[in-house]
Each structure stands twice: as structure tokens, then as C-alpha cells.
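Other chains dropped; remaining ones untouched in position.
We just call them A and B in the order they show up, numbering each chain from 1.
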Amino acid sequence: ARDFEKKASKLLQEEPENPKCFAGGRKDFTCFWEEDEERAGSLDQYSFTYNYQNENSSRCPLRIVPAAGGKRLFVCHLNRTQMFVQMDIQVHREEMLIHNRSLFIELVFLLDPPGNVTVSSTGQQGQLSVGWVPPPLKYMEDSMMYEVIYAPVDRHVGQVEVARASSELILRGLQSGTKYKVQVRVKLDGMSYNGYWSAWSDPVFMET
Amino acid sequence: SPLRPICDLRVLNHFIKEARDAEVAMKSCREGCSLSESVTVPQTTVDFDVWEKKNALEQAQEVQTGLWLLQQALSLLRTSVTNTALHSHIDNSIRNLLSINAVLRSLNIQEYTPPASAVGLEGTWRASSATDLLQVHVNFLRGKVHLLLSDAQACQQDVS
């Protein structure tokens, strides 16, 4: 639930379309939209229907999640999905079509940040080695890309390095005897799969 | 085939990018770029529960049938399109499909020739426009072809 809130607030900032949707895994697809508390109707006034190309439409049951600033999120969750085929989504309030969107589920991944981030010395001056565990998604490890952000703890602006289909990276050209803060995030690479950048992992601190 | 196994997915990514270029070129084409009759194309949709219930042979045959259907469909499109810029995209796409077949051979995936007639083939759709066909082409490469290659047995052995 805490995870959903984080991802929802990220999409509320980044995604202009409605409903906002993301795949958290291969069998984990969520859509939602936001309503003002005063203007929102009751759950049974809304319907969320979707269909894949050449198929009949289905209904996704909705639930309400209260959100910051007196808002309500109307949320639909599916644990069975079809990828690589267009999905057409329609949201009605009573008889009125209020949202309408087409998407490919495999293009809207929003993963959890990489886990177990470790930072260690390489033995060479001015270098640190960063490692992490990719999110467990069969078939997709080769399609993941990562950003590693790092900065001396007393400074605000970090530098970013990119890694592709790898779970380690060596940071070079660091100041010696300095404590660095390191974080990692993940995204699908845009070829077979695509999506949003995950949140940054919790920071790890290490002295060069 | 004496080929070393091609496990590097950048090769497929390269073909996917070229397939996208063909799709974009088709979308912006105004004249001499229509499909004369509708064609049979493979379904691109993947439900992982269904896909994983199939064994490796069934998965391979599904992909090979799809590649074969796309070859037939693109060859037909080649004859009905008169726009020369598109000819080069279509020719290139057909050659890339042949290369993908060669990549599958390099992975020791047993060659499968589908029945001569597409009539009654399971898991197919009809595409009635050139843009639909090229969209199916991209989605098939991104989806089922990528899944088959990324899970190929021949590429799992380097885990030491």
C-alpha cells in the first residue's frame, strides 16, 4: 500500500494522461485517476472498462484510496494482463465518458527501485564500485537500464552514470578521502519494454 | 549451421529499430503505399500465463509460423506498394526476417516450416492496411521473438 502511494504520486506528477496506469510486474497492472473529495461520486457511479484488440470488453472493479490534499484516487488493479497488444480503456461516470485512453501495458512499467545497493572500494584511488540486485522480472533483466547518482555528502548536486543490462558500475575520478552518497534507479530500456524511472533507492554512504 | 549462437539481444533490438522506421515511413506515406488485399498476420498478444504453459517447441513453432506469415504478408505488400522509399524499408524488413530465422538456427532451434496455406492457422489475425501490418510486425518482434530469444536454452549455458 505504501508502495502504491509512492508510485501514484510519481505518476500524478509525470503523466498527463488519464487514467494513469503502470505495470509493477508481469502480472501486476494498476490504473487510477484522481477526483476532488467534494466533486467525487460514490464508487458505484463509476465504471472502468477495457478491451484488447479484437476482444470483448471487460470491467475492472474499482476501489477508493484517500490521497493528500483532500483528493480521492479511484483505483483498478489487474493481476492478469496481455502485453504487446493495444489496450483500450474507458472510464464512465453514470452514462458519461470521463476518461478514454489506449496503451500497451509493456510500455508503462514502473518498477520498485533496485534492492541491496552496495558500495565498496575497488582498491584503486578515486574509485568506488557500486552493485545492486535487479528487480526480479523474468525475460526482462536484459532490457533494464539503471542510473547511478553520486555526490559528496556535503554537496547537493550529484553526477549521474548510466548502466545497461548490468548490475554493477565503477565510479571513477572521485575525490579521495571523501564520503559519498550513492543511489540507483531502474527503467526498462525502451526496446521491447518501456516505462517510467523507478524511485531512487535508499542512499548508501561510503568513503573513498 | 556452423554459426556460433547469437545470444546478443542487441541484434534483435537493431531489427526492432528498423521495423519501427518502416512503420514511421508508412505512416507518413501519402501515395502508392496501400495494401491491395487483407493479409494473415500472427497475433502479437502475450499472456504470460498462457505463454509459459507452452513448451519450448510450441513456443518456437509459434514464432517461426509468425515470422513466415510476416514474410508472406510483407512480400505481398512489396508488390502492391509503388513508393520507392517504402520499397527499401520493406525489402530490408524481409531480409531482417530471414536473418532472424538464421539467428534461431544458430540457437539450435529446430527449423519449422508451417503448412503452405495460412487458412485455418491458429493464432492469426487479418491486417487490412499497410500500417496495421507494419505495426503487427514491430509488436511481434518486440514480443514473442524477444521472449523466445531471451529464454533460449543455447544462451543459458554460460552461467558459470
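Here, contacts are C-beta pairs under 8 Å (C-beta built on N, C-alpha and C of every residue); 3 or more make two chains touch, one makes a residue touch a chain.
All figures in this text were calculated on a predicted structure; none of them were measured in a lab.
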Formula of the whole complex, where the shown chains each stand for all their copies: A x2, B x1
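In this section, only the chains that are shown with their structure count from here on.
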Distance between the centres, which are taken as Cα means, of chain B and chain A, whole angstrom: 29
Contact set on chain B toward chain A in their complex: 9, 13, 16-17, 43-49, 125, 139-140, 142-144, 146-147, 150-151
Residue numbers on chain A that touch chain B, as the complex places them: 26-27, 52-54, 80-85, 104, 106, 139-140, 142-143, 191-192
